[in-house]
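For this view, one protein chain was removed and the others were kept in their places.
The first chain written gets the first letter, and so on, giving A and B; residue counts start at 1 in each chain.
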Amino acid sequence: MSDSTVAVSGAQAEGAHSGHHEHPPYQRHHFETIEQQMDATSFAMWLFLLTEIMFFGGLFTAYLIYRNWYYPAFVAGSHQLNIFWGTANTAVLITSSFTMAMGVWCAQTRRKGGLVLSLCLTLLLGLVFLGIKSIEYSEKIEKHHVPGFHYSLRSFTDPASDPEIYDQYHDKPLALDMARHTEMYFGLYFAMTGMHALHMIIGCAILGYLIFRAQAGDYTTGHVTFVENFGLYWHFVDIIWIFLFPLLYLISRHG
Amino acid sequence: MDHISQVLWQFLEKWLTNFSLYPPEASKIAPQMDALYFFMVLVSLIGLTIVILLVTGFSILYSKKRHPVAVQIEGSTLLEATWTIIPLGLFLIMFVWGALIYFRVYTPPANAMNIYVVGKQWMWKAEHPGGQHEINALHVPTGRPIQLTLISQDVFHSFSIPAFRVKREAIPGRYTSVWFEATKTGTYHLFCTQYCGTNHSAMIGDIVVQTPDEYKKWLQGSTSGMSLAQNGERLFASLSCSACHNGRADARGPALAGVYGSKLTLTNGQSVSVDEAYLREAILNPSEHVTQGYSPIMPTYQGQISEDGVISLVEYIKNLNSNDRVEQTLTTTTLLPESEGKAAAVGTSTGQTSTKQGMVKQ
Partner (left out) sequence: MSSSTIVSLPDQSTARIPKVNFITKENGLLSWLLTGDHKRIAMLYLASITFFFAIGGALAGLIRLELLTPQSDLMATDTYNKVFTMHGVVMIFLFLVPSVPATLGNFLIPLMIGAKDLALPKINLLSWYLYVAGGILVLYTMAAGGVDTGWTFTTPLSTHYLNTNVLSTGIAIFIAGFSSIFTGLNFIVTIHKMRAPGMTWFRLPLFVWSHYAASILMVLGTPVLAIALVLVILERTMGIGVFDAAKGGDPILFQHLFWFYSHPAVYIMILPGMGVISEVISTFSRKRVFGYTAVAFSSVAIAVFGFFVWEHHMFIMGVSSYSTLVFSLLTMLVAVPSAIKIFNWSFTLYKGSITFETPMLYAFGFMGLFTIGGLTGVFLGTTGTDIHLTETYFIVAHFHFVMVGGMLMAFLSGIHFWWPKMTGRMYPEKISQLAALITFIGFNFTFFPQFILGTLGMPRRYAAYPAEFQVLNVFSTAGATILGVGYLLPILYLTWSLRYGEIAGSNPWQATGLEWQIQSPPLTENFPEIPIVDHDAYDYDWLERKHEREREVTSV
């Protein structure tokens, strides 16, 4: 009895592989329809972004707690950030989101040239962002504001020694115990922007791969899910920055 | 064979002489906690018995031999409700009962005698108000509520006395507290139960419960000649705290007499009540704890003073108004000074400043 079942399904198996229905070449075997494939992959991407929210959520929680506890230190710390570069970077990222959206549109409307161009622009803007970030990081390194590496409190206990910032904000000197907590501010600054930058680097690497495949025409035949999903990722990383920028750079301006 | 049976015999003998199912009840809270514990054991046993009876009963009654064809049953809302509500009700009883005990264990009575305990890798240091220090041991009298104020100098530790059914983590950077009232004299285990590194399992000691008379004798026999408050007084002078906190009209810092237990308004508008934790914070992170009307000029003492030193200072400030807590300082025979001015005078006149280094780095 069971034997017959085996035999039957075995026989069916022979025929199964030759009898596939018509479907686009980019449809994976295990999906019944292309709609199912697109549905499943974009749902997966949204779930992954949920994971990412939880990941950054831990950092934001830590930031909010300590900001509440050590407000003056966080204000003084944020005054050290370069608002010009921060704003520039925000603009760069928002523009890159626009070019990314253009890319998705080009893929959907099967414009190969437009797609490659948009992706290249997105990659370029991503690299500009990372470049500006590294300028900012090197400023912090010069001023010894990197936690754990000869961290210097001088800008906070004696703000006048740091004329560039002092002329702008006229910060009062912080007491030593509060000044020490600026190290935590910079710790969180590096952790949060560092994790964000890591996401940017991964994004840029994937962009490189996308450009390579787009040039070969892989994404302008109707197979847009990969470009779409990467677009979601890129916008998400952008949104994280949209939260980081005010929290780290702007929110203490009135302090 | 002979050899083996001997080993076995020793083993059995050990078992019979040492076997017990629960530790001695040596504190006031222990029987209360055991009552809940045995209630829960009882409920668990009943629950387990029901499950075992159901499973074995059905297995026998409805084995394939006896019951070759199964009868399909969807389920039963009534039964679902039963086994949702009854366990929930029982769990809620446990929750309320447990919470009552929890609050009792962690809410010390006002008249409790305070003993400080500092945990560090890998030892416990207990400091009695009278200045007696103990390492990996704690002497306490029966019939008197004892509050332990715990802090760690390095990693998390946990102060556990199974015979008293109490336990509290000692955490770096903040005070925690627990209290008990010992009822039976004897020596009991003290364990560090939070994993704290290489010699975690050596961070053990003895809790020695004595009658009040014996305890008094022990206190007298092991006095270091100076109470915690007196020690704090010396520190207060040697760290030049009295330069500002001297109670004079033109003082740059607020007067500290009677500050313990009072309510303060800080410069940031926050209202705080002054307890041990607040005093500790105010010494180590003064800029966030500036009393209204004063300027933030106090330097931080973080890194310059050990946890033991902070404890002495806290104890000194606590006792600055000679309220009833001073009387608990059993061996302190000399009255503590009433004000800082006097304190400074005592501090300098006895020439304690010369021992500054030794005191700070104890």
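A few comments on the model shown:
The rule is short, and it goes like this: a contact is a pair of C-beta atoms (placed from the backbone, for glycine too) under 8 Å apart; a residue touches a chain by one contact, two chains touch by 3 or more.
Fair warning: this is a prediction, and the values are worked out from it, not measured in the lab.
Here is the thing to keep in mind: the chain we left out touches A, B in the whole complex. The chain that is not drawn here is touched, among residues A:H79, A:K140, A:R180 or A:H196, by A:R180.
Where chain B meets the omitted chain, the residues involved are 11, 14-15, 18-23, 33, 36-37, 40, 43-44, 47-48, 51-52, 54-55, 58-59, 62-65, 67-76, 79-80, 83-84, 87-88, 91-92, 94-95, 97-103, 105-107, 121, 154-156, 158, 160, 162-163, 165-169, 171-174, 176, 189, 191-202, 204, 285, 302-303.
By the touch criterion stated above, the residues of chain A touching the omitted chain are 1-6, 9-10, 12-16, 28-32, 36, 39-41, 43-44, 47-48, 50-52, 54-59, 61-62, 65-66, 69-70, 146-149, 180-181, 183-184, 186-188, 190-191, 195.
Note that only the chains that are shown with their structure count from here on.
The distance from the centre of chain A to the centre of chain B, each centre being the mean of the chain's C-alpha atoms, comes to 46 Å.
Of all residues in chain B, only 284-288, 296, 298-300, 302 touch chain A in the complex they form. Here chain A touches chain B in the complex through residues 70, 72, 174-178, 180, going by the rule given at the top.
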